[in-house]
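Shown next, in structure tokens, is the structure this report addresses.
A single protein chain has been omitted from the complex, and every remaining protein chain is retained in its original position.
Note that the chains take the letters A, B and C in the order they are written out, and that residue 1 is the start of every chain.
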């Protein structure tokens, strides 16, 4: 097992950057030095209350200035609402870094990052890291429902990424969903044999994975799961394994959150 | 039943003024115009959480500038801890004004206010009001455990009150408990037949009430009780009545929180 | 203009304009919350549990907060059925909502006597029988935990009234469906699920129970998952309508119970926290139906889907 810490950190900033979307930063030398792209943290919100009860998982979104970690999150329920109420100097307890993280492609490989909505959170950190090792420009497809949700465009451009954007309502970028871009790309550039990294809604991931499997491409998807412990203890975050007799279920917190696309039984998803 | 409102108010300030003791202010024309000394508000703390579940009762501590209400509170548990985390412009829902409030003495009557610890909260508002009608100077006995807890001395002096202070450890004022002062006072000035108003820990109130009964003095005590509804519905906040066949229990939220000392069965307290 | 959805449901013969009911013991004698809204907007008001004789209740403390829960040992403090009818009921004349009395007896005979007394009172629309109060030492507990006793109480009340009889079950049993079926067979027209769960709390500093009564009944959001499970179990075992109670704080909680198969819901502890809860739920259910294009709330009752199937196929018929 990798090294895991519990640390109380003091929030440096916590600000809204898009529709219901917030960016939070804090410093931690230990976590920053251990963290790999695709790993996540468990954040404890209930210092003064037992509701919400459980910690909430958030991907490590970015590491900056050596020791500043950032979380990118969307308000979807009471935990994330409480998180958005925290202000500079408030402290939170985090556990991490957790999970396996992405397998980094080789320097000569073509890499394609596909993010749906908040899926961009871990892929940003991945892009930061890939940039350091990759010879070819990274390609990224980014999909949102509508222009108000679109975030991080400038920051991603600063990373010198080949970026394409879709919105479902066409209010910004190409009209459609992010997998449309993949369709097109595979028609055009299948021969480049890209390594695909994807994070986003489960149905998007299913589509990406199935396309990758059909095209015989290496593809890593970052999954979510309902987590209690995040340490492989509770067996709550199960996801059905594809044809693995020894292990009918993987656990997202330990075996994942990143899975190679053929590991998962996509039928039941 | 008196008029009762539910209102969401925006906090103007919320600051620590003594050991674990906080003062919070907000504006409400409606509540300020309805409120009487001795009444209280039910404050809802859990906008984003269900724990704490119930509203918490706080006396109306002061009314200033026509429409500014203040609460004075001590951190004793999770609700008051959460309350102290609120900042300017945060909003809370309050219900009130609740309860009967103090019966104001007649202009010529001598009044004696006895506060133990947070008991000073409603007595401050009472002193403000009595000052407007009383011909004689108000006397107030104020007791705390230790000097660090002592608060509001200057504000009370500004009200031109005849003030005596005790601390149990003698770190400020007279060494002892506040009822010692009453003992002495009754020895000295029983003939002035003061009307006594008391608020504080239950054992202090019991002592004050029993002394008042023994000396045949009018005495009003403000009690606490575990409250759920604050509207006479749940029958949770019961307090044993003294010799009342029709009503074995009074309800602090409706029949009180202020009771004339002979109404209560002090034996079971 | 969109037409308003039909929220009316039928509770064992009593047709009510919407499925939102205030739970016994959490809404006083019917008009205490008038400062906050017009109770005429509610589906039903169930008043504080009544006994033949007034009852003083337990010594304080009677209530304690627990994590997301409320532990109470009120001890059925009430003014007695006679005083209620004579002094409280007349003041409810302006409220255009059916009143249901919740009754509690120390013996089967007392239940029967109360039913008889209520029979002559037009203003009372139905009777809810509390066979589940955990706070009173004698009797109460026994009736609700034993199918025969529960059936006998039900039978005696049904025999002494023409009004619909609702039996309110206790959750503190091994198999709630056995009790449910027993009271259904005995003639109950509807079932309320659930009363409070037995609980306790200790003051560590004094090493004394926090409630003078030692044991209390737990209500509030903490019990919602358990109440929902019990409703699920009862609706799949009886044909009469079921009223869901337990931890309902908003319209989404209410919908969970309705989807599982409750024909109506009761709001209890939530009345203490936000006095407008019940009326907010009526408004929000209306909005929900409009948004989801549900013209009649009966379409949602028992619409729980399991493995793509409509689980509670019989949900709809219960309200016809």
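Keep this in mind: a contact is a pair of C-beta atoms (placed from the backbone, for glycine too) under 8 Å apart; a residue touches a chain by one contact, two chains touch by 3 or more.
Since the model is a prediction, treat every value here as computed from it, not as a measurement.
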item: Contact list for the unshown chain, restricted to visible chains; value: A, B, C
item: Full-complex contact with the absent chain, from A:182, A:239 or A:258; value: A:239
item: Option touching the unshown chain, where C:4, C:185 or C:252 are the choices; value: C:252
item: Subunit B residues that touch the omitted chain in the full complex; value: 50-51
item: Subunit C, residues in touch with the chain not shown (by the definition above); value: 66-69, 71, 145, 172-175, 197-202, 204, 206-209, 214-216, 218, 220-226, 228-229, 232, 247, 252, 255-256, 259-260, 303-306
item: Residues of subunit A in contact with the chain not shown; value: 1, 3-6, 44, 46, 50-55, 93, 95, 225-240, 248-249, 268
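Keep in mind that, in the parts below, only the chains that are shown with their structure count from here on.
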item: Chain contact graph, described as a line, ring, star, complete graph or other shape; value: complete
item: Maximum inter-chain contact count - chain pair; value: B-C
item: Chain closest to the middle, measuring from C-alpha centroids that were averaged per chain; value: C
item: Subunit A-subunit C separation of Cα centroids, rounded to whole Å; value: 46
item: Interchain centroid distance [CA atoms averaged], subunit A/subunit B, Å; value: 53
item: For subunit B, residues contacting two or more additional chains; value: 46, 50-52
item: Residue list for subunit C, restricted to those that touch at least two other chains; value: 67-68, 221
